[in-house]
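Removed from the display is one protein chain of the complex; every other protein chain stays in position.
And now, chain A:
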């Protein structure tokens, strides 16, 4: 009786499960998230040039999420404001982003070689490209 009175509120503070296979509950999710986002931002500054589109994208959402984590103290509030699933899922995607950033720093996909341009194909171009040749006459059937 006495124990359940103390343990009750404590048990409520940390949820039982994430109900996602392989995703363990993290009791101090807010602190972990703040640590991960700060690390992401500092590594981003060190490794990815600011002119890259990738830099801008990562900076935008990481700063946004970091601000929410610092403003709110309760994990459910953070989850509701970010609107991206549970805190454990946020932790996992932040870790993935950190891993990806290390690889991107090596690959440098924002360095465009000279003369490179991206072609936009309209729907007509796309279907004409797929047209089968008529083997008897050699002309394209559209």
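The criterion applied here is as follows: a contact is a pair of C-beta atoms (placed from the backbone, for glycine too) under 8 Å apart; a residue touches a chain by one contact, two chains touch by 3 or more; residues count from 1.
One rule holds for everything that comes next: contacts and distances are computed from a predicted model.
*Asks:* The complex has one chain missing from view, so what does its UniProt entry call it, picking from "Ribosome assembly 1 protein", "Related to Protein ISD11", "NADH dehydrogenase subunit 9" or "CCT-beta"?
*Replies:* Of the names offered in "Ribosome assembly 1 protein", "Related to Protein ISD11", "NADH dehydrogenase subunit 9" or "CCT-beta", the absent chain's UniProt record gives "NADH dehydrogenase subunit 9".
*Asks:* Name, in rising order, the residues on chain A that touch the hidden chain in the full complex.
*Replies:* Here the touching residues of chain A are 52-54, 57-58, 61, 84-85, 93-94, 96-97, 99-100, 103-104, 107-113, 116, 118-123, 125-127, 130, 132-136, 140-141.
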